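The block underneath contains the structure these notes are about, expressed in structure tokens.
Note that this complex is displayed minus one protein chain, with the remaining chains in position.
Moving on to chain A:
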Amino acid sequence: MKILVCLGNVPDTTTKVKFGDGKALDKTGVQWIINPWDELALTRAMELKEDAGNPVNSVTVITVGGKDAEPTMRKALAIGADDAIRVDAEPVDAFSVAAQIAEAVKDKNFDIILSGIESSDYNGSMMGGMLAEFLEIPSVSAVSGLELKGSEVELTRDIDGGKEQVTVSAPFVAVVQKGIAKEPRIAAMRGIMMARKKPLNVVPVTPVEPLADYVSFELPQPKPPCKMVDAENVVSLVELLQNEAKVL
């Protein structure tokens, strides 16, 4: 069984984002990380592979990005992925990223494809489902658990107000969220050493026309300062919520 994990290369969550000319993210000084949900997906993939009872042969990671995405891919290899693929294109919109990944993996016979439910940069939550549609295979969304029972795969997906256990035949895409793994795994020194020798294959771009164009960016308006209410006077807070904010 072969597992593929799709990784987004995103600015660290604590980055103060800036847009030089209002048209694109100013990348100066930005620390890049594996998208947090994708990192959980990779962690689960490693757990599945390491459990000797499971028939998992390999874990491959893939991203769409320029050479500047390679440190993030090396980090994934250090965490334990066997090999990495970088599609050498700037990620523009979810549609073009999904199309690029589909093109790169369609003949590679992956059984399970994992993708995080959202990326912390453009927050679209679309890539995983799009990839499944390009590959014409099933997708299961909001997956918070994935177990292998022999060749059977049992998934837990979140629904409004509950959970469902579902099965689906491979190949499929699982769009995963919190719960899929407890804590993201951190690379150990040995992993970092080994990662240098693991294959990071760069594949050329297939031309894909993005469907959406990010034309400009704005920072939110500064918020008016917080109105402080005395702890002994919560009655006035209730009045403010009723009469000023009108939320009660």
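Definition applied: a residue touches a chain if its C-beta (ideal position, glycine included) is under 8 Å from a C-beta of that chain, and two chains touch if they have at least 3 such contacts; residues count from 1.
Here is the rule we use: contacts and distances are computed from a predicted model.
K.L.:
Consult the UniProt record of the chain that does not appear here and report its protein name from "Cell shape-determining protein MreC", "Allophanate hydrolase", "Aminomethyltransferase" or "Electron transfer flavoprotein subunit alpha/FixB family protein".
P.N.:
"Electron transfer flavoprotein subunit alpha/FixB family protein"
K.L.:
Determine which one of A:98, A:146 or A:195 touches the chain that has been left out.
P.N.:
A:98
K.L.:
Pick out which of A:29, A:53 or A:162 touches the chain that's been left out of the picture.
P.N.:
Only one of A:29, A:53 or A:162 touches the chain omitted from view, namely A:162.
K.L.:
If the missing chain were put back, which residues of chain A would it touch?
P.N.:
Interface with the chain not displayed, on the chain A side: 11, 13-17, 19, 36-37, 40, 93-95, 98, 117, 120-130, 132-134, 138-142, 144, 154, 157-169, 175, 177-179, 210-220, 223-224, 226-231, 234-235, 237-242, 245, 247-248.
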